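Yeah, one chain of the complex is gone here, protein chain that is, but the others are all in their spots.
Chain naming follows the written order as A, B and C, and within any one chain the residues start at number 1.
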Amino acid sequence: MRKKVINDPVYGFIKLQGDLIFRVIEHPYFQRLRRIKQLGVSDYVYPGALHTRFHHALGASHLMKNTLDSLREKGHNITPIEYESTILAILLHDIGHGPLSHALEYSLLNKVNHEQLSSLLIHKLNVEFEGELQTTIAIFEGTHPKQFLHQLVSSQLDIDRLDYLNRDSFFTGVTEGTVGAERIIKMFDVVDNQLVVEEKGIYSVENFLNSRRLMYWQVYFHKTSISVETMIVQAIKRAKYLIKNNIEIFTTKNLKPFFCNNIDIELFKTEEQYIDSFTQLDDVDIWMCIKEWQYENDIVLSLLSKAILNRKLFKTIIYNEKPDEKILLVIKETIKETYALSDEEVEYLVISNTISNEAYVATKNNILIHTKTGELIDISDASDLPNIKSISQVVNKHVISYLK
Amino acid sequence: MRKKVINDPVYGFIKLQGDLIFRVIEHPYFQRLRRIKQLGVSDYVYPGALHTRFHHALGASHLMKNTLDSLREKGHNITPIEYESTILAILLHDIGHGPLSHALEYSLLNKVNHEQLSSLLIHKLNVEFEGELQTTIAIFEGTHPKQFLHQLVSSQLDIDRLDYLNRDSFFTGVTEGTVGAERIIKMFDVVDNQLVVEEKGIYSVENFLNSRRLMYWQVYFHKTSISVETMIVQAIKRAKYLIKNNIEIFTTKNLKPFFCNNIDIELFKTEEQYIDSFTQLDDVDIWMCIKEWQYENDIVLSLLSKAILNRKLFKTIIYNEKPDEKILLVIKETIKETYALSDEEVEYLVISNTISNEAYVATKNNILIHTKTGELIDISDASDLPNIKSISQVVNKHVISYLK
Amino acid sequence: MRKKVINDPVYGFIKLQGDLIFRVIEHPYFQRLRRIKQLGVSDYVYPGALHTRFHHALGASHLMKNTLDSLREKGHNITPIEYESTILAILLHDIGHGPLSHALEYSLLNKVNHEQLSSLLIHKLNVEFEGELQTTIAIFEGTHPKQFLHQLVSSQLDIDRLDYLNRDSFFTGVTEGTVGAERIIKMFDVVDNQLVVEEKGIYSVENFLNSRRLMYWQVYFHKTSISVETMIVQAIKRAKYLIKNNIEIFTTKNLKPFFCNNIDIELFKTEEQYIDSFTQLDDVDIWMCIKEWQYENDIVLSLLSKAILNRKLFKTIIYNEKPDEKILLVIKETIKETYALSDEEVEYLVISNTISNEAYVATKNNILIHTKTGELIDISDASDLPNIKSISQVVNKHVISYLK
Partner (left out) sequence: MRKKVINDPVYGFIKLQGDLIFRVIEHPYFQRLRRIKQLGVSDYVYPGALHTRFHHALGASHLMKNTLDSLREKGHNITPIEYESTILAILLHDIGHGPLSHALEYSLLNKVNHEQLSSLLIHKLNVEFEGELQTTIAIFEGTHPKQFLHQLVSSQLDIDRLDYLNRDSFFTGVTEGTVGAERIIKMFDVVDNQLVVEEKGIYSVENFLNSRRLMYWQVYFHKTSISVETMIVQAIKRAKYLIKNNIEIFTTKNLKPFFCNNIDIELFKTEEQYIDSFTQLDDVDIWMCIKEWQYENDIVLSLLSKAILNRKLFKTIIYNEKPDEKILLVIKETIKETYALSDEEVEYLVISNTISNEAYVATKNNILIHTKTGELIDISDASDLPNIKSISQVVNKHVISYLK
């Protein structure tokens, strides 16, 4: 059986084992993740945050291995095929991400989210691997009878989150985001086919929820990241607009179809070529465009591109309450004048938006605590944690970003 | 000017500088802290938790230095004498701790807490150093006009807590307890003579409050620590009882006065000898007694001592609600029979107690946030942190510990 | 005065201060370093090794600041302008690096090394900043009277190496490469205008030399990195060849001049446009070419490009002795047949090379130890370190890389 040990600054070493796992990792779909940064543009704020989705997937597979070993030691039956398939499911859970994923799902693509694409790609791989990923698919999609395996891959306290919080916290240097992943893993148990956490692990779970919330506001929704992301989204939108209007601009071979068409999930499913192009896309395509667009004649596109590259960023303001529309109008007028732009052009340079975060959703896929007396209760009902309830609500904030 | 660099696993290096600081550190009062563990008996659970009050004091002085440098850079005037005195105040803030301090304040001493003793000892040092600690005393006791200096030494978000949370978290290995001390320090500011935190630091402060709460339940109030501590307190009480009844048992030269008398703060102030003995006490005295008491004739004392040394610990149960008195009675009866003890003897082996923790007290010495709009608000009123309010209440738990 | 604190996973926080420093960092020349990875293709082996030259430069500036503060505390006079200029010199020391620098200096460029380009670019910046970088230039080039400032920037034990060893070790996860940078910095002193190390620091220096040697063999010359780097160099050479033969292939706007011309340092100095293009180049250009070259008609170029992207790497063998030429011939024959290639084409797919490393060069720019008795001796003459002599020799190894 093939195996390999990989150095990981976060966990020390990651051990990979098993022929199918190696074939999946070596597949171009998976290798592509080497070229997609986990945190998109967060390195504009945190210069160490350059880790990739490839690295995250490997790290998550490491935690998953530890989890499955621990559950087996607690006496839960996990067959060899389930064991390997759960590891594969977590390895592949992000395979459908494109470059700058969250930002581009709504500009480059037509409302196609990465979960849909992950599913599509795993099915394609399954065909290529002649059905060897059948159990992986069942676990990934939640149709496998052992529900807890799916919950390990995707739930409010899953291995995905444990790894990305630790990894993002590590590479950004925001140490407060650290999560006691190994401890939580040892507290996982299975009751009535559900993934649960032993009661003595409640403070670790609370810490996990708080860390996640902190990372949202301090990292994922950092003003500077919002600025850069917004600017890139606007550049992409402008590029699409120009192309639709038959103005020739630079594009890469595989980005082109996405500039010329509004590709939704149906098109992905019916036209093979789009998946072929999509699975060649990575951060390089986006950045190359931005680099070449500096020299385009369109003022909006070149202005945005130069500003992104040289870090002359949009000013971003975050409001707790929705700001008055007039503010936007005033800003737009000023920019129009300063840069001699048309009404249509200025729309790319002044953006209003909403960001929202929910630290814990108590109404579905709850995190279950297994009390010492044998009951299963929702984490937000644990008497020791009065504060979970208070963070179980959507927090919306309002954002304005504009050219300075 | 004397200076020295000390390796610290937590911060890398600690730099000590200044003649007075050196004289204080070299004083036997301060060197004694080398022999008093910060976490008492927590190494029974977390074998790495052997760090001392000496190490904590040095670590806190390091953070204090960074804090004062940062405040000066923000334009706040801190004179050289205030600078040095604030560092001295944090170095000396725990000088009045005895061995296993919290546990023994109510058994070895007669309701004398370590703050009172710290104050007493700093005053004595001030006499010895011919008034050089005058400003230190003012800062320590809160009478210095620059209130924020006192708040750095002692408040709900002080340098003491920043260091001990990080240090305890580091040496126990409970990584979730880590606090972004350096970040909080950079967010400190002074407004109206009050220590405040810049608004963008609120998540770090929240993380600090949550970490502290987590450390309470996971470390400071860990069941095993409670067991060992309770056993030691009972052994001390038994020893005092025997000595009062003229039964000769082993004691160390400097513990003796505390076994023979009920020393309260007044006695400390009036009789020099008690301070002299107290400032010679450390963990060694307690552990030596326990080691020698194994061989005493008194069954309670020898039984407790052997059990402590060989880690045959009391069973400890923590209840959210006060348990029925009957439970205690049943346990006592069983133990009396098993060990053929008298009613009076069994009282040392079955203990009921209360522990309580308040993550944040919103009614005094509040943590103040300086908002971007210039207001000062209490952290629990920050709209982004709905959960602070929910943790701003005393949580009481009930404990029963008894011989298995 | 502007200042900013940046999270760095390696050192916790990096503090930037000073208007000129900010203007330099914000300059597009410097921002470009965000897009150039410090270790080129090492992430093919160590997936965390994605840190950039930008990050390294900031990290080095942090260590430099600490060093200058320490030297000042030891009583050495460093004027404010020298202080700032030394920090600027280390910030800018790598400004002349191109993408995949070491590999491409001899293929993309015509024997132009990055030191020459750094010098050129700093002079250009100096013009732009109206002479404000004059002292920086003097320190960088070694013409400033305070020689030790230059030695801090560039010598066998300089701040550059201290940072990159620690940083590379951190992000690769090769913890054995860690260097006691802070300790060495505290041991630095100046005697007779020379940078020296206090005698009690000799083991730290030895550890530094050994770590560096270890990093060479374990990371910088890792077989897999050599394979990828070789493949990219071959692809670049093939592209140049094709372009020279008027075969049109994809290239980026700013790479084009380097494919069409053999640009040496003279050309850089005389033709402004080359510097303009060069300062727009980064990793994105290289990777975009490789991505697009997959679809070129030239079999060599497309084969190399696909193999690089999908990690079907050259087999690389490292020999202590120069291997027999016949081996190469046999390999070439096999590949020619398998892929139906011409003699000329196969040359791009079978490469022989030499790598060499010298852990310490005792004959120039020695590391000087300041003994307790006041002498200055070369580190390799320190009686406690008999082994330094044995590593003071060039170690050459021979490499063969070829398509599998």
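What we mean here is this: contacts are C-beta pairs under 8 Å (C-beta built on N, C-alpha and C of every residue); 3 or more make two chains touch, one makes a residue touch a chain.
A quick note: this is a predicted structure, and the numbers were derived from the prediction, not measured.
Among C:S204, C:Q294 or C:N366, only C:S204 touches the chain that is left out of the view. When the missing chain is restored to the complex, the residue among B:D43, B:E115, B:E199 or B:E347 that touches it is B:D43. Only one residue from C:E176, C:D192 or C:E272 touches the chain missing from this view: C:E176. Interface residues of chain C with the unshown chain, by the touch rule above, are 174-176, 178-180, 183, 203-204, 206-207, 210-211, 213-214, 217-218, 320, 383-384, 386-391, 393, 395.
With the whole complex as reference, residues 6-10, 12-13, 26, 28, 31, 34-35, 43, 46-48, 50-52, 54-55, 58, 170-174, 252-254, 280, 282, 284-285, 287-288, 291-292, 295, 309-311 of chain B touch the missing chain. In the full complex, chain A makes contact with the omitted chain through residues 3, 5, 12-13, 73, 182-183, 186.
We adopt the following convention: only the chains that are shown with their structure count from here on.
Of all chain pairs in this entry, the one linked by the most C-beta contacts is A-C. Distance between chain centres (mean CA atoms), chain A to chain C: 32 Å.
Between chain A and chain B, the centres computed from C-alpha atoms are 43 Å apart. Residues of chain B in contact with at least two other chains: 183.
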